[in-house]
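All protein chains but one are shown in place.
Order of writing sets the labels: A, B and C. Residues in every chain begin at 1.
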Amino acid sequence: MTTHPPALWRRALAEALGTCLLVAIVVGSGIAAQQLSPDDVGLQLLQNSTATVLGLTVLILIFGPISGAHFNPAVSLVDWILGRRAGGGLSVKELCTYIASQTAGAIGGSVLANTMFEVGTSISGKERATAGHLMAEVVATAGLILLIFSLAATKRSSLAAPAVGAYIGAAYWFTSSTSFANPAVTVGRIFSDTFAGIAPGSVPGFVLAQLIGAAVGLGLLAALFPRDARTGNDVVVPHAANNRG
Amino acid sequence: MTTHPPALWRRALAEALGTCLLVAIVVGSGIAAQQLSPDDVGLQLLQNSTATVLGLTVLILIFGPISGAHFNPAVSLVDWILGRRAGGGLSVKELCTYIASQTAGAIGGSVLANTMFEVGTSISGKERATAGHLMAEVVATAGLILLIFSLAATKRSSLAAPAVGAYIGAAYWFTSSTSFANPAVTVGRIFSDTFAGIAPGSVPGFVLAQLIGAAVGLGLLAALFPRDARTGNDVVVPHAANNRG
Amino acid sequence: MTTHPPALWRRALAEALGTCLLVAIVVGSGIAAQQLSPDDVGLQLLQNSTATVLGLTVLILIFGPISGAHFNPAVSLVDWILGRRAGGGLSVKELCTYIASQTAGAIGGSVLANTMFEVGTSISGKERATAGHLMAEVVATAGLILLIFSLAATKRSSLAAPAVGAYIGAAYWFTSSTSFANPAVTVGRIFSDTFAGIAPGSVPGFVLAQLIGAAVGLGLLAALFPRDARTGNDVVVPHAANNRG
Partner (left out) sequence: MTTHPPALWRRALAEALGTCLLVAIVVGSGIAAQQLSPDDVGLQLLQNSTATVLGLTVLILIFGPISGAHFNPAVSLVDWILGRRAGGGLSVKELCTYIASQTAGAIGGSVLANTMFEVGTSISGKERATAGHLMAEVVATAGLILLIFSLAATKRSSLAAPAVGAYIGAAYWFTSSTSFANPAVTVGRIFSDTFAGIAPGSVPGFVLAQLIGAAVGLGLLAALFPRDARTGNDVVVPHAANNRG
C-alpha cells in the first residue's frame, strides 16, 4: 500500500501551529505559575512542567499524523541525516521548510501567550548560559534524540506522544537548565520577559549545546541500535505514516 | 455488521450524568483546594487541574460507548455540522436533546458539589470576562475541537479519554481563563460561589468566545485533515460505536 | 478454551495482600505527607492522592489476573449480585472469603505503614461522619461501581488498572470525604491515628453510605448498559480471566 505524505504546505502548517502551541503552553503556564504561586519558584516549575507534559503529549497526538510532530529543528535535522544515509526522510527543501515553520511558530507562541495574559511582548532579560546549563542542554537534547529515534528504530513510534511528554517533564527537573532541548523553542522564548523567557545573549550557546547534544544522541543511537539504523524509513520519525496516507 | 445507537433517552441520561459529574469534579475539587490550601492560589489550581485531568478521563471512558461523551454543546454542534455535510452525525433533534441534557447536568453538578461540601448553592460573583480571558477561551475551545476531531479523523478515538483529560489539564494553565471551553459547563459553574464559579455577567462573553473557538477549530481541521473531513461517520466523535452496538 | 480460576486460597492471598498494600499506600503516604509538609493540608492531600493513583494502578495490574483485584467488599458484592442473575461471578463462599481477606489485609496494611514509619499502631480519633461526607461516600462508591462494571460490560477491563487509579485520584478531591468508597479500607484505616485515619464511631455511617452508593451504582449500570448487564461472565470483573487460566 503506497501512501503519499500530505502536501508540504500542510506539513509546514502543522509544524508551525504545533510549535506555536508548544511555546504558548511553556510560556503561558509559566506566566500563570508566576502570578498564582509567587512565593515558591519550585512550585512554579512544577506547574510549568506538569502543563508541558500534558500539552506536549496532546500536540504530538494531533500533529503527528500530518508532519511527524517534530516541533524541533534538532529532530528534523537528525531525521534528514538518517534519511540521507538510507534514502528516506526529509529532503533539504523539506528540512528548511520545517525549520522555518518551527521557528516562526515558536515566536508566534510567545506572542500568543503574552496576549492571552495581557503582559505585553518584550525581549527577555533572563541570562541562562552558564557552563552547567550548557552541559545540561547537551544531555537533554541527546536524551531526546535517543528517545525519539530509538522508538522509531523499534517500531514503537505510537508511544512517542506520551513518551516525549514524559521525557521533557523529567528533564525540566533533572537538568539544571530546565531542558530547552529545542533551538526553535529557544528562539521563541526570547520574546517573553516572563518565567520561561531567555535573554538573546544566552541563545547562541544554548543552540550550539543542543546541536552537540543531537550529535551525541545520534552516536548513542548508532551504538545501541546498529542494524535498525540502516533500514531507512523505519528509523526516522514517521511523517504522515502513522495512521493515514 | 449494523449497530444501532442506544435509545436517545439513554444517551441523554449519559450526557446529563457525565456533565453533572464533570462539573462536580471541577467545582468540588476547587472547593476542597480553597479550603485545604488557603495560602497559595497556584497550588489550589494545581489540585483543581489534577483532579480534572483524572476525572474527565474516567468520565469519557464510562460514557463514551453510550453517547460519545461530548459533555459539551460546542462538541455536539461540531459533530452535527460535520455530520450534515457527510450524511451522519447527530440530527437536529438529537443535538437539541444533547445540549439540554448537558446544560441541566452541569447545573446539577454545581448543586451536587455544593451539597457534598455543605457550602450552599448561590450565584457566583466572580467576574472573568476580560479581553485576555475571552481570547483564551477562543484558543482553548479551538484546540479542544481540533484534538477531538483530529483523533476521529485518524481513527484514534480510543485515545480520546486520556487525550482530552490531558488537554484540559494543560489548558487550565496555558490559557489565562483557566480554560472553560464548554458552554454547558460555563453555565453550570454560575451556581457555585466558590473557586471555580463564574458570575452570570461573564457568561455570554465566554460562550460567544467558545463558539468562535469552535469555528476556528473547524477551520483548522478542514485545512489539516481535508480528505478525512469528508468521510462522514469517521470524522464525528463516535457515539455508541466504540465498543458496543 | 476452558480456563480454571486459580485456587481460592491463592485468590484470597491476592485479595489480602493487595488490600494490605493499598492501605499501606494510603496510610503510609499520608504519614509521610504530614511529616514532610506540615504547613499545608492541601499539599499533604496532593501527595497522598498522587501516591494512591500510582500505587492502586500498579496493585490492580499485579493482582488482577489472580483474583480480579477487587480489594473492596462493595465490588465483590456487586460482582456476586450480577453473577447470581446471570449464572456466573463469585459464589457465596467465595464472596465471604474475599470480604474476610480484604478486611484482614486492610488492617494489616495500617499496621505495616505504622511500622515502617515507626509511629505505633493506635485507634484513630479522627471523626469524619458528617452529612456532607456521608453523601460524598454515596457518590464516590456509586461512581466506582459504575466505572468498574461499565468497563466490564464493554469488554474494556484491561483499562481498569489506570482507570480505577485515576478515578480514586479525582475522588480524593471532588468528594468532601476524600473518598474512602471501600468498607474494608475504611475498617483498616481505623488502626492508624494519622492523616488517613478514621475514628471507629464514623465507620458504620461510612460503610452504610458505601453500600447505598453501590446500590446506586448498580441502578445506573442497569439503566445505561441494559443488554450487557444480562450477559453473565462479561459483566463481572474478570477474575483469573485477564491474561491466564
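Convention: a residue touches a chain if its C-beta (ideal position, glycine included) is under 8 Å from a C-beta of that chain, and two chains touch if they have at least 3 such contacts.
No experiment lies behind these values; they were computed from the predicted model shown.
In the full complex, the chain left out of view touches A, C. Listed residues C:46, C:99, C:151 or C:224: the one in touch with the omitted chain is C:46. Of the listed positions A:53, A:90, A:119 or A:207, the one in contact with the omitted chain in the full complex is A:53.
For subunit A, the residues touching the chain absent from view are 40-43, 45-46, 49-50, 53, 130-132, 135-136, 139, 143, 146-147, 150-151, 153-156, 159, 163, 166-167, 169-177, 220, 223-226, 228. The chain not displayed touches subunit C at residues 10, 13-14, 17, 21, 24-29, 31-33, 35-37, 39-40, 43-44, 46-48, 50-52, 54-55, 57-58, 61-63, 65-66, 112-113, 115-118, 242-244.
Following the convention adopted for this analysis, only the chains that are shown with their structure count from here on.
In summary, no chain was found to touch both subunit B and subunit C. In whole angstrom, the spacing between the mean C-alpha positions of subunit A and subunit B is 28.
Computed centre separation for the pair subunit A/subunit C is 40 angstrom, with centres defined by C-alpha atoms.
Shared contact sites, meaning residues of subunit A that touch two or more other chains, are absent.
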